[in-house]
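Here the structure comes first, spelled out in structure tokens, and everything after it is commentary.
Of the protein chains in this complex, one is absent; all others appear in place.
Here is subunit A:
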Amino acid sequence: MFRNQYDTDVTTWSPAGRLFQVEYAMEAVKQGSAAIGLRSKTHIVLGCVNKANSELSSHQKKIFKVDDHIGVAIAGLTADGRVLSRYMRNECINYSFTYESPLPVGRLVVQLADKAQVCTQRSWKRPYGVGLLVAGLDESGAHLYYNCPSGNYFEYQAFAIGSRSQAAKTYLERRFKNFSDSSRDNLVKDALMAIRETLQGETLKSSICTVAVVGVGEPFHILDQETVQQMIDAFEIVGEQEGPAAEPDAAAAAAAGQEAAAADQGGSTEEGVAPMDI
């Protein structure tokens, strides 16, 4: 995009009917580090890449719990994301207090979108520079929404936002038809695979990514580093060993979860990223 005479104000239309400031805000989302989300009928998994500025600093928080049944992953201006998360938490808590019932995620998403729209129609405001992947449950099941700085929102089976998200989107596009009936663990596995796609060859380790799950009977929570590392190891083993003998072992390791993966941990991380066949 190039600078032009219609892009100074959010309240100025271009002759082609565009609001450039809003489009620039959406650019900000593309500059943030990747966040992905995918859902089955009963569960939603959110994942994001967490890069710290330097070895000395901690990484930015990009996944927020909004309520037991709703969580959000952000990409873009994290400060804007934090503020919007606080708004969402407030709305959920107020609804819960009045109605003793969880706020349906579909309604929260509309409220969020309306809030974003206001900033596209006031001369003294600027659009929020953050894209939000909202994962939540309501009466009709599991939902994943994407809220844009423009005030639009869309529902998705799976989506990725942020830098190099196209690689993750391509992976998700290939697999999304299976997600509906996927098990919770396979969903997490697919999320990790999608995150790996955005890393472009860098090794996937739990220290640079965050994964969170919410589902029917499972309140929203961020998986701890250990669990994530074990899952990474579990599927990386499957990727490397193509022989049938190895597969049941790896499957057993994934199923048992703890002991086998822990034993293999040392070996797999040293060998590095396995090339994907597919």
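Keep this in mind: a contact is a pair of C-beta atoms (placed from the backbone, for glycine too) under 8 Å apart; a residue touches a chain by one contact, two chains touch by 3 or more; residues count from 1.
What we mean here is this: contacts and distances are computed from a predicted model.
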item: Omitted chain, identified by the protein name its UniProt record gives, among "adenine phosphoribosyltransferase", "Cytochrome b-245 light chain", "F-ATPase protein 6" or "Proteasome subunit beta"; value: "Proteasome subunit beta"
item: Selected from A:138, A:185 or A:218 as touching the chain missing from the view; value: A:138
item: Sole residue of A:41, A:86, A:107 or A:122 that reaches the chain not shown, by the stated touch rule; value: A:107
item: Absent chain, residues of subunit A that touch it; value: 97-101, 104, 106-107, 110, 138-140
